[in-house]
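Only a portion of the chains appears, each positioned as in the full assembly.
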Amino acid sequence: MKIKAINPNTTLEMTENIGTVANKYTSDETEVVAVSPERGPVSIESYYDDYLAVPGILDEILKAEDGDEEYDAFVNSCWGDPGLDACREVTDKPVVGIAEGSMYVANMLGANFSVVTILPRARDFIEEAVRKTGLEGHCASVRCTELTVVETENTRDAAAEALLEASWEAIEEDGAEVICLGCAGMGGLDDPLEAELPVPVIDSVGAGAVLAEALVKLGKQTSTIRTYKPPESKEIIGYPDRYQR
Amino acid sequence: MKIKAINPNTTLEMTENIGTVANKYTSDETEVVAVSPERGPVSIESYYDDYLAVPGILDEILKAEDGDEEYDAFVNSCWGDPGLDACREVTDKPVVGIAEGSMYVANMLGANFSVVTILPRARDFIEEAVRKTGLEGHCASVRCTELTVVETENTRDAAAEALLEASWEAIEEDGAEVICLGCAGMGGLDDPLEAELPVPVIDSVGAGAVLAEALVKLGKQTSTIRTYKPPESKEIIGYPDRYQR
Amino acid sequence: MKIKAINPNTTLEMTENIGTVANKYTSDETEVVAVSPERGPVSIESYYDDYLAVPGILDEILKAEDGDEEYDAFVNSCWGDPGLDACREVTDKPVVGIAEGSMYVANMLGANFSVVTILPRARDFIEEAVRKTGLEGHCASVRCTELTVVETENTRDAAAEALLEASWEAIEEDGAEVICLGCAGMGGLDDPLEAELPVPVIDSVGAGAVLAEALVKLGKQTSTIRTYKPPESKEIIGYPDRYQR
């Protein structure tokens, strides 16, 4: 089985980490290839970043579908599941978002969960991801920190400390029973944090990857009957050939 | 007062119609300038189209903010309010989506409303716009037709007929008390439809334009404290200079 | 255009202030006439006050409809939108409540809003107004003070101070991105408060008035198909002739 994990931003260290984490959790016979789009922001922290990242994410799926790459599933690896609906329109292979994947996993391990994440401005963005999945009733809280996306990746000790503090607040003040790490850049921090916390800590890329594997095993594909049928054929002015449907 | 109405797609006939309708409803001293992005799909019917349109929409706001254009407000003129959150990050001038605008107007005129709109595949897209605004409890139904976006503009008689039929179904089967025309391409069909229906029919571009005018009169700007503060400065690889923050 | 702004209570200083504020925000060619009912409580702070005010509010619309006054729209100027549904039954001209108007405006300017308002007992009353509109998901909090309605009007400095404190709590503890001033008596305090706060502050009467203007420009009337059709003809024992339908 071969899975393409798309890091929606263009920071290659993060892409590498995503590949490492995803391969750590999936089966030996599953190969996860992590990629970054050719174009887009170096991190996603605002709605602006989010929307400018989506064309690049779609391009990575279009490449796989149109070219001679052979993938069985895709993992959209940002904790806002950017453009997930559009991804499902351009392939009928399963596409799993790491936000939704984390929440399904959390929902099977505790009566509720909290998300610990980056900058305060991202709260609305994260809450939308929760809401999109339908699990807002199980979300005890979204706890933001002062971490940027790049800091989650580059200053591991400081990031771990900030997330530890936010997690304790979620547990003690909001009654959280599971912690979701709300950014792909936090990949690999689940075990060290879990060692210090009394609750399970979910790595989002890991969760997304094992769920993508699960869907491939089930042999099911995305429904193309209505919402996710292929986009109508039309001119997309100013976009490369690959985008023309 | 000067308002920029952005047609998120690149079909110029529709842009022209948006300008005509918006100027019809706003005050004489208000000038509405309708524009299309330089890049993007010729119509928005799928999530794919929606996401590929957003960078072009943002560009139209960035131009206005960075250059020497002087606008007091913006109207995002597609009934899915594409990228509306991102628009609000790149300007603190009011940005009104025509979907939200239509629904606020409808909510002041009846106990509930239905949206009559284009292809069945757009139902989820439309429902998301309703949900984003918070008014799902007031939405009696979303009634799709077999109309494409371009047909709403180019085959007026057929479009009017299909919308009339969908409106009657909404009124008789779903108990709708107000009809929202769920596509900017339907601009100008409100009066002919209202002439044949027992309920008010809301033109979306008209609704968006008069609400934008209202916000300017109130003299209020978008909150920049958290969700809509300007995007963090960072590299946006592969995007023109104007997008670099 | 001529708009009748009905102050639901019988305190004339407040009526005068409502007129001043509404005319300040609306166009020069729009005339807003503020009135008080002939009967009813001097302020609305309880459900009791609210219900005893409604017959007087309705009377002001009945006068306009039956007599020779010529109005294009009505603004129900109490932040509980008292009797708003009944108002819409006795006229097909647009009737805008200042609570709903404030919330639509706030919802276009931030990801959420808080309402700062009068006595704690009014919380349920205010929350009902929020809920009626459908926007409870966007309401970060309702923050009450120890202010009576009359104090909001008569002791401006103390009122401003109490509202400032409540607003800071809403911003810092509840994450509010926009503040709605939750009483018509607070008219005119929006600018001084906004000068000291990092978020937009919405004057309710102003919001209601510019939205009423917007509806008139759109040329739409209240739906009379079902909920808001004229009341059935019947005897209303003990009420003056004007109430008999």
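For reference, chains read A, B and C in written order, and residue numbers begin at 1 within each chain.
Just so we're on the same page, contacts are C-beta pairs under 8 Å (C-beta built on N, C-alpha and C of every residue); 3 or more make two chains touch, one makes a residue touch a chain.
The structure presented is a predicted model; accordingly, all values stated were derived computationally and were not measured.
All chains share one sequence here; work out the copy total for the full complex from the 3 shown.
Whole-complex copy count for this file comes out at 6.
As a working rule, only the chains that are shown with their structure count from here on.
Chain A and chain C share one sequence, so how far apart are they rotationally when you fit their Cα atoms? Give it in degrees, rounded to a multiple of 5.
In short, 120 degrees.
Tell me, please, which chain's centre (mean of its C-alpha atoms) is farthest from the centre of chain A?
C
Check the residue numbers that chain A and chain B use where they touch, and answer same if over half are used by both copies, otherwise different.
Interface between chain A and chain B is built from largely the same residues.
Mind having a look at which chain is the central one, using mean CA positions?
Smallest offset from the overall C-alpha mean is found for B.
Taking each chain's centre as the mean of its CA atoms, how far is chain A from chain B in angstrom?
29
Spell out, as numbers or ranges, the residues of chain A touching 2 or more other chains.
Counting only residues that touch two or more other chains, chain A contributes 123-124.
Quick one: in the complex, what on chain A touches chain B?
Listed in rising order, the residues of chain A that touch chain B are 10, 38-43, 45-52, 54-56, 58, 83, 85-86, 88-90, 119-121, 123-125, 148, 226-227, 229, 231-232, 234-239, 243, 245.
Using the touch definition up top, name the residues of chain C that touch chain B in the complex.
25-27, 85, 94-96, 100, 104-105, 107-111, 133-138, 171, 175, 177-178, 198-200, 202-203, 206-207, 210-211, 213-215, 217-228
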